[in-house]
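Of the protein chains in this complex, all but one are displayed in their positions.
On to subunit A.
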Amino acid sequence: MGQTPLDAINELREKKRLELHYRKGNEDKIEILIGMGSSGIASGAKNVLRTFNEILNERGITNVLIRRTGSLGLDHAEPTVEIKMTGMPDIIYGKVTQDVAQQIIEKHIIGKELVCGHIYDRPAQDVVKEPTHAL
């Protein structure tokens, strides 16, 4: 191998870092992040997750990656969902019911317009630097 375990981890980090923030090389990749801490789940995040899966399956949309994550801090607006896709700004939706989840797919993901009344702002500035260089 000739590679120390630390090198392997560092290599993995660079690869993942770009994958997490850019997802370039796969232009039409769409990401849905669902806040699934205790409070998110208590307010119905599991149903939202299921709804997203069902509708995406029904419509045959395959370029979407659904990721589960912890609490965003916007607990008053749970369940929260963040949509990242090319051509659209990253948007955090709050108070996402199954109906809103449907609207997010129809309007935001397919129609490329925002869903009224459910947009919230990122709760805080992040200290982890995003890579600024291109691939």
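In the analysis below, contacts are C-beta pairs under 8 Å (C-beta built on N, C-alpha and C of every residue); 3 or more make two chains touch, one makes a residue touch a chain; residues count from 1.
Methods note: contacts and distances are computed from a predicted model.
Engineer: Can you pick, from "Cytochrome C oxidase subunit III", "ABC transporter permease", "Protein HflK" or "NADH-quinone oxidoreductase subunit NuoF", the UniProt protein name of the chain not displayed?
Structural biologist: "NADH-quinone oxidoreductase subunit NuoF"
Engineer: Take the complete complex as the reference. Which residues in subunit A touch the chain that isn't displayed?
Structural biologist: 4-6, 9-10, 12-13, 15-17, 19-20, 33, 35, 37-39, 41, 67-77, 80, 82, 87-89, 94-95, 112-128
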